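What follows is a single structure, and I will ask about it in a moment.
All protein chains but one are shown at their positions in the complex.
So that you can tell them apart, the chains are marked A, B and C in the order they are listed, and the count of residues begins at 1 in each.
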Amino acid sequence: MNRIKLGMVGGGIGAFIGGVHRIAARIDDQFELVAGALSSDPKRARESALQLGIDESRSYQDYQTMAKQEAEREDGIDAVSIVTPNHMHFPIAKAFLEAGIHVICDKPMTFNLAEAIALKDIADKSNKLFVLTHNYSAYPVVRMAQHMVQQGKLGRLRLIQVEYVQDWMTEATEHSGNKQAEWRTDPARSGAAGCLGDIGTHAFNLARFISGLKLESVSAELSTFVEGRALDDNVHALLRFEQGVKGMMWTSQVAPGHENGLKIRLYGSQGGIEWQQENPNHILFHPHGQPSQIITRAGYGFNAQHAGLTRTPSGHPEGYLEGFANLYQETAQVIHQLKQGQDLQTALAPFPLPGTQEGLEGLQFITAMLHSSQHNGQWTQLEDAHELK
Amino acid sequence: MNRIKLGMVGGGIGAFIGGVHRIAARIDDQFELVAGALSSDPKRARESALQLGIDESRSYQDYQTMAKQEAEREDGIDAVSIVTPNHMHFPIAKAFLEAGIHVICDKPMTFNLAEAIALKDIADKSNKLFVLTHNYSAYPVVRMAQHMVQQGKLGRLRLIQVEYVQDWMTEATEHSGNKQAEWRTDPARSGAAGCLGDIGTHAFNLARFISGLKLESVSAELSTFVEGRALDDNVHALLRFEQGVKGMMWTSQVAPGHENGLKIRLYGSQGGIEWQQENPNHILFHPHGQPSQIITRAGYGFNAQHAGLTRTPSGHPEGYLEGFANLYQETAQVIHQLKQGQDLQTALAPFPLPGTQEGLEGLQFITAMLHSSQHNGQWTQLEDAHELK
Amino acid sequence: MNRIKLGMVGGGIGAFIGGVHRIAARIDDQFELVAGALSSDPKRARESALQLGIDESRSYQDYQTMAKQEAEREDGIDAVSIVTPNHMHFPIAKAFLEAGIHVICDKPMTFNLAEAIALKDIADKSNKLFVLTHNYSAYPVVRMAQHMVQQGKLGRLRLIQVEYVQDWMTEATEHSGNKQAEWRTDPARSGAAGCLGDIGTHAFNLARFISGLKLESVSAELSTFVEGRALDDNVHALLRFEQGVKGMMWTSQVAPGHENGLKIRLYGSQGGIEWQQENPNHILFHPHGQPSQIITRAGYGFNAQHAGLTRTPSGHPEGYLEGFANLYQETAQVIHQLKQGQDLQTALAPFPLPGTQEGLEGLQFITAMLHSSQHNGQWTQLEDAHELK
Partner (left out) sequence: MNRIKLGMVGGGIGAFIGGVHRIAARIDDQFELVAGALSSDPKRARESALQLGIDESRSYQDYQTMAKQEAEREDGIDAVSIVTPNHMHFPIAKAFLEAGIHVICDKPMTFNLAEAIALKDIADKSNKLFVLTHNYSAYPVVRMAQHMVQQGKLGRLRLIQVEYVQDWMTEATEHSGNKQAEWRTDPARSGAAGCLGDIGTHAFNLARFISGLKLESVSAELSTFVEGRALDDNVHALLRFEQGVKGMMWTSQVAPGHENGLKIRLYGSQGGIEWQQENPNHILFHPHGQPSQIITRAGYGFNAQHAGLTRTPSGHPEGYLEGFANLYQETAQVIHQLKQGQDLQTALAPFPLPGTQEGLEGLQFITAMLHSSQHNGQWTQLEDAHELK
């Protein structure tokens, strides 16, 4: 057994997503966390490292030093997980890629579109793996849904309805000491998008992932309902995908009663599919003209090719962490292949891992949505996003 | 006991909504069906009357004769139910109102906005009761939801998400002998709106009813997915209500797996509410910061003032027909008051019955939606609808 | 059109089940309520008749007079609905049957087993129709479930789990002026069984109806949780059906959170079925080795032969009253055939209407359950019930 050596930037004590990445990396025992620049606060960085069993010598004060020194070590890290606020994704990812270290990065990929274009270029040239943790695409039944669409179970696609709604920012949480809310509502750290960047990108990615369709243009209405909040907390949009497919998106962080309500429904000429993240172990399948079916993770009718992504029999619910772990597990498989000399494209082929292309589209999406909303809902092309102000 | 004498125009054998109106009128035993012009086909009209126990002498060949003769009879009808395709609503309603007979009319109120304006005027001057059967507003827990909004249980409203989706027109049903589909896709009988007029108007009315808010403007995208269909079968829209409230609407008749999926969700600064027509005996109430609650029809926490609209104890489900019957029951109460000499406004005051104002707004809504969609989603004011092409 | 003339005994103002019977009779417009002995209190009887539009001359002070005089009238009632407390069912049913009038009777059929045996004998000899209103068996999808069992969709039956649970007697409701609770907890009016007779008989009937299997023996534990209550308020039982099928039953009126929670699940060697009364428009079907299916009333996969029992398209929920109305509708069809000279067996054949056999088995069930519980759960045969103390 040969665990992959992992480093982490961000994710010190008290952070949310850093802990998630660590558990996800641990569940299938394919990674070993050996280095980190866990906080910009040296004391917190040190204490976090200690708590996580990272050797003092590999607890770095800044990511630049970490990238440099780890690259030089014989036993240096194979990959780094970037779990900082958005504005730091680009420089950190750049540093590690250029140091020859694979990158696992939280979403959105970068602070803005220009960075996304630049990062994609850097990554493409680096020949290193770049994984963007759009974790919801790795739930086993989400993969099943994608497979069913590909198999034509829905016929010709017509409609995609996606929503991602939460309630934790119904009040001005960012002024009550909630660190998560603070940086998410701070344009300097989050970018120009609030709710849109934080969860809208997940909703977009999920629709894109299951349908396989490019989103061509959007008509958006961003709102800020909580007084004094600097960024949007609610997003309404009409969507036009390629092939004449139409859709809607609603993402909100001010919808009381919704904890983490990511939900997607796709409809075609011969059927429909529904999935909800809060009860993620099944999909509803509606073959037109027949009774609806409940297809469960690892249950009857579940596609065996996705069996590797489940750890327990049907009826033993797997959740958010296991879905997230699937990204790490597949990342591990790719890195193992790379270590054995396989080239990147071949190693990646079996796995639908989100990468820089998805990251770039995510920033195009954000940019086009912002533009549309600023222009009273004008339909805006994603491919024109780089030309927009 | 003094049943109200009711006539019906349309609703002959094989029709759908006519039968619904008759059962709705019968459930609470307040009406007696004594006259009809049940079909434009004389044979079918006669047979339908026979089957329904209407005396031959009061089975009319046309609505004009019926209005005239019933108005002249000492024992003539008090009210008429209009259950024809849309294009006939206006002339029939006009005829009966002008004959001094109360009107109960299916939705949408008229074929187009001009007729709606004219009919409102006629009705206002007639001093007769005009009830538009937006039946979903009469479900007891929908009334409860309205009451909770009025009481401020949601705080300041922010968001309204409404959808009404069906699947029965996923294929070209109108070409397989389905009469219901035929007239609904025929511009000559339905008007310029297909799915939008048929069910979109219900969705709009429901949002308007529960929230109490005027819909100011819309940005719409109408689609026709089934080849050769003359009218829209899918509607996506962004909504702007007064007081800064934002919303979305999705109505579709090509969404496999949805039978009659009318669903509404409202969110405010202090809570949210959800209701689904397919399981209509409860609402979900989300008081912000507390566990969600299930409030059931006639159950604990259900408002006693709505108790009159339920016939069975909680847990004994009431459905679509009982909800529809509530409109008839309230109509009966108003007519009884009018017979005793009360003036119309006073008699109507206790009951939130939809009438010509709701009908007019429905046509403004349709007109604005069509205009917006024809102009690539341009935001369109409802109050400007009468000036639009 | 020729409505059946109906009388009613019991069901005066303020009663529950009488009103339900009246709406059920009205929904399909097959009956006309023309006579009644609506209350043992003459004033209440008179006022109730007035309110219901029953002619004063046919509002009787007692059921004996009513049976006699209605039998003598040329335009006398065809059928009577008996909606009194249990102890009166037998003498009233006897009087009307012997007067040559069809009987529709609420459950349980009689006060005790001896009466049930006697009534069955009387009814058999009368050649009159006797319908016992086990209304839950007339929900369309319950009929569908029965049909699927008969078709072998579940394979060889193995297990029946049935429960019927309510919460309205969690506290001593019978001492707070609740009339419904008063007579249900009074052995002089209800018989020796409380919850068992009131709702346990429905649960038993439903299991018997869908499975088609005789219940052979029971092991029961009756409890009374509310202090001072004279009859059982909770029933637990193990069941042995013919053909080696095993089951369980739980009925309770002290289970907080359950309004009218009748639920049944059947399992065989090749599949399972679930149905819940509180959301009664679908069944879950579990074909073994395949995804579970949702079969909806009037939806895809719903058996056309049951289509006559539904009034609205799928997705337009029908409820408790419509299910109840199905019994009245079928009763009307039988009576119309009888009027046309058909013999009783032939007229009844197409309809699975519960009658004296079901009523008798219900009393055997009650008797065996009581005996078992009194003997510490001793397994007790239903067919031995008549020999038990």
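Everything that follows uses one rule, which is that a residue touches a chain if its C-beta (ideal position, glycine included) is under 8 Å from a C-beta of that chain, and two chains touch if they have at least 3 such contacts.
These figures come from a predicted structure and were not determined experimentally.
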Worksheet, complete the sentence: Sole touch to the unshown chain from A:Asn260, A:Asn303 or A:Gln342: residue A:Asn260
Worksheet item: Who touches the missing chain here, C:Thr65, C:Gln150 or C:Ser269?
Response: C:Ser269
Item to complete: Decide which residue listed in C:Glu70, C:Glu115, C:Asp167 or C:Glu216 touches the omitted chain of the complex.
Response: C:Asp167
Worksheet item: Residue-wise, where is subunit A in contact with the chain that is not depicted?
Response: 1, 3, 16, 19-20, 22-23, 26-29, 50-53, 166, 168, 258-261, 277-281, 296, 299, 311-322
Worksheet, complete the sentence: Touch rule applied to subunit B and the missing chain gives residues 285, 289-296, 299-301
Item to complete: List the residues of subunit C that touch the chain left out of this view.
Response: 154, 158-159, 161, 167, 170-171, 219, 221, 223, 225, 234, 236-238, 246-248, 250, 252, 254-258, 265, 267-272, 274, 284, 286-288, 292, 376-377, 379
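As a convention for this text, only the chains that are shown with their structure count from here on.
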Practice prompt. Would you identify the chain whose C-alpha centroid lies closest to the centroid of all protein C-alpha atoms displayed?
Written response: B
Response to the item:
Separation of the C-alpha centres, subunit B versus subunit C, in whole Å, is 36
Item to complete: Let me have the rounded angstrom distance from the C-alpha centre of subunit A over to the C-alpha centre of subunit B, please.
Response: 44
Discussion item. Residues touching two or more other chains, restricted to subunit A: which are they?
Written reply: 292
